[in-house]
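Just one protein chain is left out here, and the rest sit where they should.
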Amino acid sequence: MRALLQTVGLAVAWPGQPPVLSGLDLALGPGERVGLVGPNGSGKSTLLLSLAGVLPAAAGAVHLGGAPVRAGVFNPAVGLVFQHAEDQLFCPTLADDVAFGPRNLGLAGAALEARVAEALTVCGLSELGERPVHRLSGGEKRRACIAGVLAMRPRLMLLDEPSAALDLRSRRRLIRLLAGLDQTLMVASHDLDLILELCPRVILIDAGRIRADGPAREILGDAALMAAHGQEVPPALARSRVAGWPRERAIAGGAA
Amino acid sequence: MAEPAGLLPGDPRARLAMALILAFGFAAVGQVGTVPALLALALILALVAGQPARLLRGLRGPLVLAAAFVLILPLVSGATVLWQAGPLRLRAEGLEAGLLIAGRLLAIVTVTLTLLATLPAHRLAAALRGLGSPALLADLLLLTLRYLDEVRGEILRARLARRLRGGGAGWRDLPGHGAMLALALIRSQRRAENIWAAMRLRGHAAGLAVPPPPLGASDRAGIAVAAGLAGLLLLMDRVA
Partner (left out) sequence: MHLPDGLLPVGMAAAGYAGSAALLGLSLNRIARLPDPGAAMPRAAMLTAVFFAVSSIAVPVPPTTVHPMLVGLMGVLLGWFAVPAILVGLFLQAVLFGHGGLTTLGLNGLILASPALIAWVVWRALAPRAPTVAAVIAGSGAAALALALFVTLVLLGLPADVDGAAERAALGVFVFAHLPLVLAEGILVAVVLRVLARVEPGLLPDG
């Protein structure tokens, strides 16, 4: 399988500071859904920013579909959904915001409207196009961000903590929405249940390096590995493997 | 999105053009004899637009200011004494000047409130852009509007949080307010970096202001009527 996204020896640093990430080799196939887990400050957001071409590589390179991703160059093939919805919804109304990207791709008139309507429909927001963005609920804002990125028809979507601060119903809607997308997804999250449900593959990073990369159930279920990087096995996995694990551990996981 | 605007044109460019034409026309009135016509015109406009309650709310401040001009200027300006009580002397020229200033003020504010304040604010940015103002100005207006309420809420919450933990209030705690302002600025700077990244990721060539459609017949008619009325008013003013 030819990789859609590939990094070789990638290192990323914020200006004037030591690298946050270093020696990163990873490859994502087309249509793959990958979860990115790791403790706070491990470099998840930084990695996403660098893959999207916001932060330049201090060493190594990012390739998308065979072509290098150059920092600062507009690249509609990669969409990034920011951790804070407020930062991404900068236009007055929802429809304006969703139209922002396609308009910059040169779309206008009926084609632009169709593209906006399509993205809003996929995200279950078709009734809310004219609503000012600050009047949207938390869950609607999150889906609005996704609609704004989807409207550009990216090949790779990067999502930073998509389920943060969502209630159960909004979170469920978000999972259904993401599970229905054809795009290659990389989801950085502390919501391990969401990752387990959505992503067959997981990458664990800590202190700026990849510590594990493989099937989600294996990595998230490896108590020793998870504990070594400040994580806990999600309750769903702990319970299913109760035979092989001390009972207390499963309960501790469940209570956390 | 269409707001109850009565008979007024809906295009924000037409509204802005009409408001500017009428406001400058009103400001050019120089005879106190024209003031009734001026106020009548403003009143008709307000009736056409509907929403009198909203207009009255907006006029509270200007009404106080207008009253101040009418009450104070006769006491301090002019030579022809109309009425005298002790040291107080009401003078004709001052009264005239006061009435003229108050009339112009109220008429112009009425025009602004009926034509512009009834539009969603972000459409005014499109109007500015459509009337040829620089793209940067329209974009700055849109982004400022987008985040104004949020930033205000943040600052009010920070102030409340300070108070809840025993922080001083008002002018006695000026350094505290300064520190709070500085932190709000830092947070906003961080957020601006993220917004810029988000804008860049989705391209930003076209700017934020949506290009408006061509002006309709009622929009053109509105501008023509405004220009005609302003011209008529000034003619009356000069002839009288």
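Which chain is which? They are A and B, in the order written, and residues in each are numbered from 1.
Please note the rule applied: contacts are C-beta pairs under 8 Å (C-beta built on N, C-alpha and C of every residue); 3 or more make two chains touch, one makes a residue touch a chain.
None of the values given here were measured: they were computed from a predicted structure.
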| item | value |
| --- | --- |
| Hidden partner chain, touching residue among B:7, B:71 or B:137 | B:137 |
| Contact residue for the chain not shown (choose from B:131, B:145 or B:215) | B:145 |
| Options B:7, B:81, B:179 or B:221, residue touching the unrepresented chain | B:179 |
| Chain B residues touching the omitted chain (full complex) | 19-20, 23-24, 26-28, 58-59, 61-62, 65, 69, 73, 75-79, 93-94, 97, 101-109, 111-113, 116-117, 121, 124, 128, 134, 136-137, 139-141, 143-145, 147-148, 150-152, 155-156, 159, 169-171, 174-175, 177-179, 181-186, 188-189, 191-193, 195-196, 199-200, 204 |
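Operating definition for what follows: only the chains that are shown with their structure count from here on.
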| item | value |
| --- | --- |
| In the complex, chain B residues that touch chain A | 1, 120, 122, 125, 142-143, 145-146, 149-150, 191, 194-195, 197-206, 208, 210 |
| Chain B-facing residues of chain A, complex | 49, 52-54, 72, 74-76, 78-80, 82, 84, 86-88, 90-93, 96, 99-101, 103-105, 130, 132-134, 148-149, 152 |
